[in-house]
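All remarks here apply to the structure that follows.
Note that one protein chain of the assembly has been removed; the remaining protein chains are unaltered in position.
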Amino acid sequence: MNVHEFAVASLSDHRLFAFLDLAGTFAFAISGAVAAKDRNLDGFGIMAVAFTVACGGGVMRDLCLGVVPPAGLSEWQYLATALCAAALTMAAGRLVTRLAHPVILFDSLGLGLFAVTGAQKSLLLGHNAEVALLLGMVTAVGGGVVRDVLLNRVPVVLKREIYASAALVAAAIEVAGERLGWTSSWRTWLALGACFTLRYLSLHYGWNLPRFSGRQEDQPDEGRPG
Amino acid sequence: MNVHEFAVASLSDHRLFAFLDLAGTFAFAISGAVAAKDRNLDGFGIMAVAFTVACGGGVMRDLCLGVVPPAGLSEWQYLATALCAAALTMAAGRLVTRLAHPVILFDSLGLGLFAVTGAQKSLLLGHNAEVALLLGMVTAVGGGVVRDVLLNRVPVVLKREIYASAALVAAAIEVAGERLGWTSSWRTWLALGACFTLRYLSLHYGWNLPRFSGRQEDQPDEGRPG
Partner (left out) sequence: MNVHEFAVASLSDHRLFAFLDLAGTFAFAISGAVAAKDRNLDGFGIMAVAFTVACGGGVMRDLCLGVVPPAGLSEWQYLATALCAAALTMAAGRLVTRLAHPVILFDSLGLGLFAVTGAQKSLLLGHNAEVALLLGMVTAVGGGVVRDVLLNRVPVVLKREIYASAALVAAAIEVAGERLGWTSSWRTWLALGACFTLRYLSLHYGWNLPRFSGRQEDQPDEGRPG
């Protein structure tokens, strides 16, 4: 979520990662803005939820790492990108609907990239592999969890689809690669590729993680207490 | 939310701001206690929600600024004020109902004051205007957001009324005034006045920010997934 994490990559990779970082931020913000608009929030609510999805995970990570103020709050690119996504959703809902495919594409790339940057930042600050894995995953999915909590529903990453697991795979590749001495660019590409492939295959084939409650449906249960 | 932020103001202003700080805390806590009581929480729950609304925004701000422990947890005046508000709500519900008008008054003043102190504290610690704006708003509305999340509903500031926007205006005036070299007292008064006027006019005329979902009603949707 922070372009400065990529300083060790080659210059051309650095530019590409910086682009993907903002493209992922944009895709995350679109998912927040669309969900907020569907729940009938007002203009402020749509902007707030868009920004929360885009930067919430990175803010949680930075708080856990003692990096204050969190990069998501202090670097204007993220706020500007999130507000653009919110404005586009408000002004041109049909265009956003038509953009569904590129949005899923960049959301999947953002997922992997945020997991990698979260893990990288933790390792750069000298923390252990467990912290890097957990905070990589938090960076990638934390914003979506807060979005669902604010919109008063059980976070979707806890219920279905291969999403947090794909982020975990990306963070694990980053951490393992760092320990094995791979170059920064290589392990980032590998992590991104694995996360993206896993996410895309799971969407295409409708893969889900197993459940254990004996019920197959979950829709009627949502929004009510257990 | 922290009286020490006002050290640069004149002595009489300092006393007035310190009074408004606690009066705002009290009004915020009343809003939490009333909502918790309406949801049938027990005595502990009412006190916890009252304290959360009063101090939650300031705690979030201090965590983002690296000020630990947060002032809301370490200075007894805030806890004592919140517990008094909760006790009053439990013991004298009718009195609190009759106090609705002064409570709205101090809530509006608290809103502006908390936005100003949040922005001020960020600037004093050397952070940029974006951080000051965002954390000013978080200080003012963060507690109310946590209240609504705990009470299992979509935060009201995301849905209707000019509330967070009024806080944002107060924070923006504070930040702009600081950059333009206005004295601390002047910019605080101007920010308070603007926030209060905007909030009061919006309540009086029923102003809302626009929505974009094509639906006009939101009540039937609350509590259910999008």
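A few comments on the model shown:
Which chain is which? They are A and B, in the order written, and residues in each are numbered from 1.
By definition in this document, a contact is a pair of C-beta atoms (placed from the backbone, for glycine too) under 8 Å apart; a residue touches a chain by one contact, two chains touch by 3 or more.
Given the structure is predicted, the values throughout are model-derived calculations rather than measurements.
Set against the missing chain, the residues B:G56, B:P70 or B:G118 yield one that touches it, B:P70. Per the touch definition above, the residue from B:A18, B:M90, B:L105 or B:A129 contacting the chain not shown is B:M90. Taking the complete complex into account, B:V59 is the one of B:V59, B:A85 or B:A166 that touches the chain left out.
Taking the complete complex into account, A:R160 is the one of A:R98, A:R160 or A:R179 that touches the chain left out. Taking the complete complex into account, residues 63-66, 122, 127-128, 130-131, 134-135, 145, 149, 152-155, 157-160, 164-165, 208-213, 215, 217-218, 221-226 of chain A touch the chain not shown.
Residues of chain B in touch with the missing chain: 35-46, 48-49, 59, 63, 66, 68-70, 73-74, 76, 79, 89-90, 93, 149-154, 219, 222-223.
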